[in-house]
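Just dropping this structure here.
Of the protein chains in this complex, all but one are displayed in their positions.
Labels for the chains are A and B, by order of writing; each one numbers its residues from 1.
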Amino acid sequence: MEKHLLEIKNLHVQYNTDEAVVHAVNGLSLTLDKGEALGIVGETGAGKSTTALSILKLLPDKVGEITEGSIVYDGIDIIKANNHTMREIRGAKITMIFQDPMSSLNPIMTIGEQIHEVLELHFPKMSAAEKDQKVDEILGLVGIQKTRKNEYPHQFSGGMKQRIGIAMALVAEPELLLADEPTTALDVTIQAQILQLMQELQKKYNTAMILITHDLGVVAEFCEKVAVVYAGEVIEQGTVEEVFTREKNHPYTTGLFNSIPDLTSDVERLIPIPGFMSDPTNLPEGCKFAERCPHCTERCRKEAPKLYEDGGHSIRCFLYETKGGQ
Amino acid sequence: MAAPLIETRNLKKYFQTPRGLLHAVDDVNLTINEGQTLGIVGESGCGKSTLGRTIMRLVEATDGEVLYEGEDILKYDKKQMKKMHTSMQMIFQDPFTSLNPRLSIGEIIAEPMKVVKNVKGKEAMKQRVHELMDMCGLPQRYYNTYPHELDGGRRQRVGLARALALNPKFIVCDEPVSALDVSIQAQIINLLMDLQDQHGLAYMFITHDLCVVRHISDFIAVMYLGQVVEYAARNELFAHQYHPYTVALLSAIPTPDLSRRNRERHLLQGEVGNPINPEPGCRFASRCKYATEACKAPQQLREITPGHFVRCHMAKS
Partner (left out) sequence: MSKKIKKKTNLSNKSQLGMIVFRFSKNKLAMFGLAVIVILALLCVAAPLYIDYESVYQQSMADRFILPCAEHPLGTDQFGRDLFARIIYGGRISLLAGLVVVAMALVLGIVLGGIAGYYGGRIDNVIMRICDVFMAVPRMLLSMAVVAALGQGTFKMLIALSIAAFPGYARTVRASIMTLRNQEYVEAAKCCGTSSARIIFKHVVPNGLGPVIVSATLGLGGTILAIASLGFLGIGVASPTPEWGTILSENRANIRYYPYLGLVPGMFIAISVMCLNFIGDGLRDALDPRMKN
């Protein structure tokens, strides 16, 4: 079998807070190959960001804890890797773009210096002139005039800051880019620009990308594969075509589709998903979506369904039960 | 014809800033009829929230009129305004800052009625609060709980119950679903539409989300840097867009509809301009690919086809 760039198996992450244990990720498995764009869709609290942070081992100290499972990146077991290895991976091989571009920029360094620093950390042998050239080049690629490289982050607008964030994330030409809601804080017209830019650069450098978002539309337009997560599990995954043609979907995914008003067709009334996501401190035994599911049976409440696969498209629901399952 | 419920006439709100006058709302003329929804769409900084707040008199208008059933409420004094507030209310974007964390749900919903003193006696008050909670789909057991114990969707229901407490005819909804997850968003939208049917409410629905606005509105106004650039009935606007900004806005929205995947995108260059001391011409010109010399002249909102207004000299029916 071909080796994957990133392979997450049965990941469990919990947050130990003063009041309770929050089960953020519960047995999440994913694979990603070189140059692929995977969209992770889910609502608040589904465990999307936690998964991304786990890949970089950036979970909050003491509070966040990986209790089970494995994350293998290019043959390296991330969970067992020491701090030194992780520092080499972060920023050079795996980089991240955050929702709030401000959080990844240092307010007291010019943007040129910050991009320079990334290069210094990961290419110590590169000459200063080469680095300068590289900084200019990447700024040009993200659409910022290189004359502005001596300016400070606060002198840029939100969309511009996100472009700088992208420049910093891509300057070391990483193999994997984690984008955690990169456009949620931006206006639609700016969002379109940024996503377009990310897609171009991703193709140019053949970078694999995980795009985390709550917006089904963003995934449909900018990704090749989709994973829908609910309560810390992947409940459906496949190619964009398989999931978005809506022929076969997990009841939750169907619910999401029905909840969004459409731009082109008229619906008298939206069909929302009833109820709320189950409390991550106290998860149900069977299917985690059972309480809100229109197809719920006795069995769903008692037994957790597996991911049932049909071609590349797998769904975690008894409705699509096949022999085996993962 | 009877006067519309709400009408703004040349409404202006300028803010004094160290760098000059910020034109937050510039010459806005809109009407909302009883039981109808006017959607206001635009990106951040286009003045849509300020417009809502100016109508509610949370900020004082610089110039212009806000007519409620034909009467200019901007001229009302405090006492008249207090009475006015029983007819118009507002719900807010952030379900986490719009409820006072020190008050219980019951107290929050009762607060407007305590201020206006229209409900006499504790029992009557409690009954009325329960009635409002029922109306907004809040289980009675939340009466004594505090806002932090509820999730965003339920908090938004509390905000709605509070707004309905005084039986208003008109509600300004300032991005009421933007902070919510899609599945919860749909619940709140449905609730808003049901309440509109039952009580004949008129909404001014402010949002940046075109999909939502299309679903809920009867009329839509697109705003850009303080001005209305296009205004029409919902179906008309989605069938024909005349202003280049509206066109770009529509094409920028990612949709889960695969058939739209390979559509022609009208990507906008650059970012939203500066609303401080703007030039007299078209404010969108710097980003517009059709911009010409003529765009430097002030643009008027013109009626292109009956009921369809556009602020662009190039628009033709």
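Miscellaneous remarks
Criterion: a contact is a pair of C-beta atoms (placed from the backbone, for glycine too) under 8 Å apart; a residue touches a chain by one contact, two chains touch by 3 or more.
Please read all numbers here as calculations on a predicted model, not as lab measurements.
The chain we do not see here touches A, B in the full complex. Of the options B:L21, B:M125, B:L166 or B:M314, the residue whose C-beta touches the omitted chain is B:L166. Here one chain is not drawn; of B:L67, B:M81 or B:L258, the residue touching it is B:M81.
In the complete assembly, the contact with the undisplayed chain comes from B:S98, out of B:Q36, B:S98 or B:Q241. Set against the missing chain, the residues A:A20, A:M126 or A:V267 yield one that touches it, A:A20. Hidden from this view is one chain, which touches subunit A at 16, 18-21, 60-63, 65-68, 281-282. Of the residues in subunit B, those that touch the hidden partner chain are 53, 56, 58, 78, 81-83, 85-86, 89-90, 92-94, 97-102, 111-112, 115-116, 145-146, 148-149, 159, 162-163, 165-166.
One rule holds in what follows: only the chains that are shown with their structure count from here on.
Taking the mean of the C-alpha atoms as each chain's centre, subunit A and subunit B sit 32 Å apart.
On the side of subunit A, the complex with subunit B involves touching residues 43-44, 157, 159-160, 187-193, 195-196, 214-222, 240-241, 244-245, 255-264, 267, 269-274, 276.
The residues of subunit B lying in touch with subunit A in their complex are 43-44, 151-153, 181-187, 189-190, 193, 208, 210-212, 214-216, 238, 248-258, 260-261, 265, 267-268, 271-272.
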